[in-house]
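Only one protein chain is missing from this complex, and each of the others stays in its spot.
After this line comes chain A, so read on.
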Amino acid sequence: MSIIRIKNLHKVYSQKQIPVKALNGVDLTFDEGEFTALVAPSGAGKTTFLNLLGGLDLPTEGSVEIGGVRIDQLSSAEKTKFRLTNIGFVFQAYNLIPVLTASENIEFIMELQGISKRERAVRSRELLEAVGIPDKANVRPLQLSGGQQQRVAVARALASKPKFVLADEPTANLDSKSTENLLDIMLQLNKKENITFIFATHDARVVKMARRVITFEDGKVINDEVR
């Protein structure tokens, strides 16, 4: 059953003199439990697509429906709430709140959701274990390696028990070893907990692991294959 339906999605950035057509009519559906890579060179509209999917920006045309909710029609406050409970984000870098420790970063999301202190502590420990760095609970992001930071980011993205995780080039700043580790962890979570992952990437190592690969070019889907 598809949880995400995207119809005729267009996005035109017109702040500058020449309007930029970042998305040019995208139709896609995503099912629960997918492990999907959006592949495209830089500037092809990957980030734009994920931002629209996550309700961080408004489409110029078209609709985004998640679990029956038209999120492009929600108010800004409703979208924030929707993100908090339905979507986990992992960005390329600077994902974490620098003044909070790894476990505090994870717990913060849960605190925003109103989860009790006790439960927060338990879940943050579980998540740090799941991403393989239980010993880094009390370390601040700047003392962690890039790979460790991204693992905390994944743990944080999962803290709110979201319907799916959107990751925008999560491995762009990582070496091969860290990339492999991070992908392993995400694949494990996908298999064990049936968490839906959607990546934007142009990293061949990520593409290799994906079960579905969607290729973008000039704001359009040019290829969509399931392996």
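Just so it is clear, a contact is a pair of C-beta atoms (placed from the backbone, for glycine too) under 8 Å apart; a residue touches a chain by one contact, two chains touch by 3 or more; residues count from 1.
Everything below uses one rule, namely that contacts and distances are computed from a predicted model.
S.K.: Quick one: find the hidden chain's UniProt protein name among "Acyl carrier protein", "FtsX-like permease family protein", "Ferrous iron transport protein A" or "cytochrome-c oxidase".
M.R.: Result for the unshown chain: "FtsX-like permease family protein".
S.K.: Return the single residue from A:Asn95, A:Gln148, A:Thr171 or A:Asn190 that touches the missing chain.
M.R.: The missing chain is touched by A:Asn95.
S.K.: Pick from A:Glu32, A:Glu65, A:Glu111 or A:Glu126: which residue touches the chain that isn't shown?
M.R.: Of these options, the touching residue for the absent chain is A:Glu111.
S.K.: Tell me where the left-out chain touches chain A, residue by residue.
M.R.: Contacting residues on chain A, toward the hidden partner: 47, 51, 54, 56-57, 76-77, 80-81, 83-85, 89, 91, 94-95, 97-100, 104, 107-109, 111-113, 156, 160.
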